[in-house]
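Comments concern the structure below.
Note that one protein chain is taken out, while the other chains of the complex remain in position.
Moving on to subunit A:
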Amino acid sequence: MEINTNGATTSSAAVGGGGGDSRFTQQELPACKPIVTPGLVITTFTIIGIIFIPMGLVSLSASEHVPKLMKSPVFIYYQLDSFYQNHRRYVKSRSDKQLRNKAAENETTTCDPEGRSQPDRAPIVPCGLIAWTLFNDTYGFSVRQKKIQVNKRNIAWDSDKGHKFGSNVFPKNFQTGGLIGGAQLDSSIPLSEQEDLIVWMRTAALPNFRKLYGRIEEDLQPNEEITVVIQNNYNTYSFGGRKELVLSTTSWIGGKNDFLGIAYITVGGLCLFFAVSFILLYVIKPRPLGDPSYLSWNKSPSGHPN
């Protein structure tokens, strides 16, 4: 009986609603109901094709390969292959608090085994595997016996320099253990200005990666011979990795990468191809859409033939 009265109240609410609500409650809101018509299909594919192919061409032209004048700035990258900077143990082995804040220099629990220096258990700043393995090859460039200046300033993201690495945090007890992993740091320079470290500590996403080494702020002529003096300090032999040195300029879409351009052209071409095939299909087989003979349950033997 209680239910009964309940029902009555809901109903009065339902009916009382009325007005503007009723289209909503009666599920009759004005709606756009697009369906996939041949016209729509062909138009869509054509439009995608028409837009994508030029975009691909533009992208490709932005990363041309022909040897030519390298306008300043020319970016110097070192590339490591098969180096798992994205290994979970490696990625987690740092202390962001310690990097930002001098007061937090003891927060090294996440950094083991490079959290504390060996004999006296003093905190290492910057701690952790990432900092410990800081890349330490160096490059010297010269063109026609003339040394080229490499600008190593402003190679890191501003947000890192400004907020993630403290300007009052100085390296401490760094690379003092038995095992030396990589580069030393000048303990008189605050972390926020140790740009090599900052670049290194922004871990790469993939095992083959490049990192910015510096900038050459003069143009390099086509077919010019550049002499590079490399100090090969960094150990990549043990894990069978390779090291590469890359000089590159950038354009509006970043570095020279054909992939985007090619992909755009491919997808665009594919869409044009689809558009053409659909046109052909519709011309060759102009079957009316509403033909129910395709109904699956009509084919079942339970229906009687007629």
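Just so it is clear, contacts are C-beta pairs under 8 Å (C-beta built on N, C-alpha and C of every residue); 3 or more make two chains touch, one makes a residue touch a chain; residues count from 1.
The definition used in the following text is that contacts and distances are computed from a predicted model.
Visitor: Given the options "GPI-anchor transamidase", "Gamma-secretase subunit PEN-2", "Phospholipid-transporting ATPase" or "Roadblock/LAMTOR2 domain-containing protein", which would UniProt use as the protein name of the unshown chain?
Guide: Of the names offered in "GPI-anchor transamidase", "Gamma-secretase subunit PEN-2", "Phospholipid-transporting ATPase" or "Roadblock/LAMTOR2 domain-containing protein", the absent chain's UniProt record gives "Phospholipid-transporting ATPase".
Visitor: Write the list of subunit A residues that the hidden chain touches.
Guide: Subunit A touches the missing chain through residues 1-4, 6-8, 10-12, 14-15, 17, 22, 25-38, 41, 44, 48, 52, 55, 59, 73, 75, 77, 79, 83-84, 86-91, 96-97, 100, 112-114, 129, 132-133, 155-159, 163-164, 179, 181, 202-212, 215, 235, 238-240, 248, 250-257, 259-260, 263-264, 267, 270-271, 274, 278, 281-282, 285, 287, 289-298, 302-306.
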